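Only a portion of the chains appears, each positioned as in the full assembly.
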Amino acid sequence: MAIVLGANQYGKAETRVVRIYRDGPRHEIRDVNVSTSLRGDFANAHITGDQAKVLPTDTQKNTCFAFAKQKGIAEIEQFAIELGRHFVDDIEPVDGARIEIDEYAWERIRAGGEEHDHAWVRRGGEIRTTIVTVERDDTWVVSGLRELTLLKSTGSEFSGFLNDQYTTLAETHDRVLATLLTARWRYARVDLGWGPMYHDVRRILLEQFATVHSLALQQTLWEMGKAVLETHPEIVEVKLSAPNKHHFLVDLEPFGLDNNGEVFHAADRPYGLIECTVAQDDAPEPGPSWYTIPAFA
Amino acid sequence: MAIVLGANQYGKAETRVVRIYRDGPRHEIRDVNVSTSLRGDFANAHITGDQAKVLPTDTQKNTCFAFAKQKGIAEIEQFAIELGRHFVDDIEPVDGARIEIDEYAWERIRAGGEEHDHAWVRRGGEIRTTIVTVERDDTWVVSGLRELTLLKSTGSEFSGFLNDQYTTLAETHDRVLATLLTARWRYARVDLGWGPMYHDVRRILLEQFATVHSLALQQTLWEMGKAVLETHPEIVEVKLSAPNKHHFLVDLEPFGLDNNGEVFHAADRPYGLIECTVAQDDAPEPGPSWYTIPAFA
Amino acid sequence: MAIVLGANQYGKAETRVVRIYRDGPRHEIRDVNVSTSLRGDFANAHITGDQAKVLPTDTQKNTCFAFAKQKGIAEIEQFAIELGRHFVDDIEPVDGARIEIDEYAWERIRAGGEEHDHAWVRRGGEIRTTIVTVERDDTWVVSGLRELTLLKSTGSEFSGFLNDQYTTLAETHDRVLATLLTARWRYARVDLGWGPMYHDVRRILLEQFATVHSLALQQTLWEMGKAVLETHPEIVEVKLSAPNKHHFLVDLEPFGLDNNGEVFHAADRPYGLIECTVAQDDAPEPGPSWYTIPAFA
């Protein structure tokens, strides 16, 4: 038996870049969290401690800031592609780069009935995400969102399920359905209009959540993913991870009150967790970003 | 020397109540986090362990749920007043009640161009708050918000400050100013239109932040608080707590790039923390809720 | 009516100072989080924006680092006193300073059966705290701990409590009692052996929690505070804030199993919250640090 170095990567995580565009009186803002990871010929850095091929993570951070000035952050996907391409093309020992970016949305403050030129309030709600992987001859873009909290107060059932000796759950034909959605979708191309794509996928996910009569969260997720793929053939795979944020109907009978779906306890833990993939059957192979390095995440 | 029991209170914290109104096809939702604390004749509960005068915290939780059905949650201030009044009026050993409620906002999902009847997306951003204190003969209402993130990309200076031997900070006449605001305001009355009041105070805070040319965060806070009091004489005091979320201009000179207020590093810690009170000079005395129990918070 | 500036303070929060002592091969470490707040003649900073009397928060941060070198961090109380005294004595507009410090504990890694000279593992568990307030002629020290998680699996009852129409809780004579304790204690003097005092108070709190047969969390807290005061007359007041971390006995009857206090569900929210003060009846007046600025916290 010999001991060998397996999969590895290193980089700078969570560089918080804020880019202001101030070419005229009306400024623009981009607020992002950038994590870069490099893969390549780094065995010696581990085994002998020789760092001759290691571009410092501090340099990766500097590069994020410099690129924010030079290239700008029009869309997080474009910015991630440029960063990743630079590391792979310009830094000799680097074979692959994984660039992950979160974007926080801001909306203009309204003052005197008009949008202000240079003041914003953070919008809250979901975070837009991208994971771009660049290798010598290929680039993969996986975009998504997380922390999108959704709730419907009717139009959701859960019944006809399997029973065993540990089953005590009652069937229901009318419940609250709520989740804190994480969605990631894989693009087949790298030349898309990233902003409009993002907003349209978000619109589809919300509309499907609202309008599908839900027999289970599994079915809702499937319909959400399917609608995305049907509308956008340039998206070849959607992955959805959805905690079932349980809202338990409170028993008010001891107090002489009925409760026809009106008063709920929003519980923290435990929670159901439903995860699924919806894909085109002829989808091209995913890149390594789709998987991250096994088991690290 | 004798050892005595001093200030004390007990209650149920963070009861997560979701109230759905479903009288017709168009549902309404209220999503709140309720904490109740009772004060009164509870010395024996501590000193001898006799619980005869202690209404269980579990009962307080039940009361929140039952009241959500019976009284409804039209506004968090009204709901808190009703809860507090009940504990003080109906539970003999209770002299005072402190009810603290956070409210999370939801907006309707748009599907097919229209607002959906029973599906929502959580709006994120700031949380609306109230702290109501009820005693035998009086009631005090302190409302507010927290986690309101604001940023302006110009119109902010910091200069002319005091220097000592530990001062290295350079003056600036154009910086990013950002904060994560907590605001609490004290009402002189308990018969107000709580919802419109809240939204108008929020509007004023945002407008002032945007439009005041800032010489320091202190000055911005003062102007924010003053504008609230000038517009709403039924508010007698405003307290503002504002971390200065530093956005440091990144030095891009080593890379041959200028940086005229375009690229910033959004730092986490440490952060400036500016706290101030703006008040009417003839404001009535605050109730005990304004102070909470000393030093617990 | 005029609008006036009320209580206010400003400072630098959460400066993360790590101090290494390396006078010989065996290093020592102090790992602290320092927040400084100054009070004084700062009206103009708010009202006119004139910063001439404002020592920047950046300078306060620098002072923390410089003092860590010059004065050292033997004990957090001593370090806080020195910082506060400096701001009040040396910076003319400053009337008062509030210095809050958290300390994280480390223990030496054992390698080859011996404590290593310069490698540590963070101990986790509770955080040691102090809040020191310095004014022109006086100094107050309030020390404490937080995030001390305690549990006992028997020796805890809750019965004989008040019932109303919303009460459904059953009495119990044997339950799990668990809490995440925050304790603060006020010293009458500023010349004590801070480290031994801290460790002895911690010891007393733990021993009382373990050995008092509990009729309610209120009673346990009272006995904990009382034992501290009885042992250490230089401590004049103890404040305890204790969430009742509910451990619910799981009903296993549907599965044909009994459950004699063996299997529990550790719930998150809601939780009981018990807060009380135990004091010497002739305790000197507390300083302003004991109260913080009203309602900010």
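We call the chains A, B and C, going by the order they appear; numbering starts again at 1 in every chain.
FYI, a residue touches a chain if its C-beta (ideal position, glycine included) is under 8 Å from a C-beta of that chain, and two chains touch if they have at least 3 such contacts.
Source: prediction; values computed, not measured.
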Where 3 copies are displayed, count of copies in the complete assembly = 4
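The working rule: only the chains that are shown with their structure count from here on.
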Taking each chain's mean CA coordinate, subunit A and subunit B are separated, in whole Å, by 30
If you average the CA atoms of subunit A and of subunit C, how far apart do the two points sit, in angstrom?
-> 38
For subunit B and subunit C, what's the span in angstrom between their mean Cα positions?
-> 23
For subunit B, write out the residues touching at least two other chains, lowest number first.
-> 15-16, 62, 66
Residue set of subunit C touching subunit A in the complex reads 165-166, 168, 254-255, 268-269
Report the residues of subunit C in contact with subunit B in the complex, numbered from low to high.
-> 1-16, 35, 37, 42, 45-59, 61-63, 66, 90-91, 93, 142, 158-164, 166-169, 184, 214-216, 218-219, 221-222, 225-226, 229-230, 233, 237, 239, 241, 243-244, 269-282, 286, 290-297
Note which residues of subunit B are touching subunit A in the complex, please.
-> 15-22, 27, 29, 31, 62, 65-66, 68-70, 106, 109-112, 116, 118-126, 148-155, 176, 206-207, 209-211, 247, 250, 252, 254-255, 257, 259-268
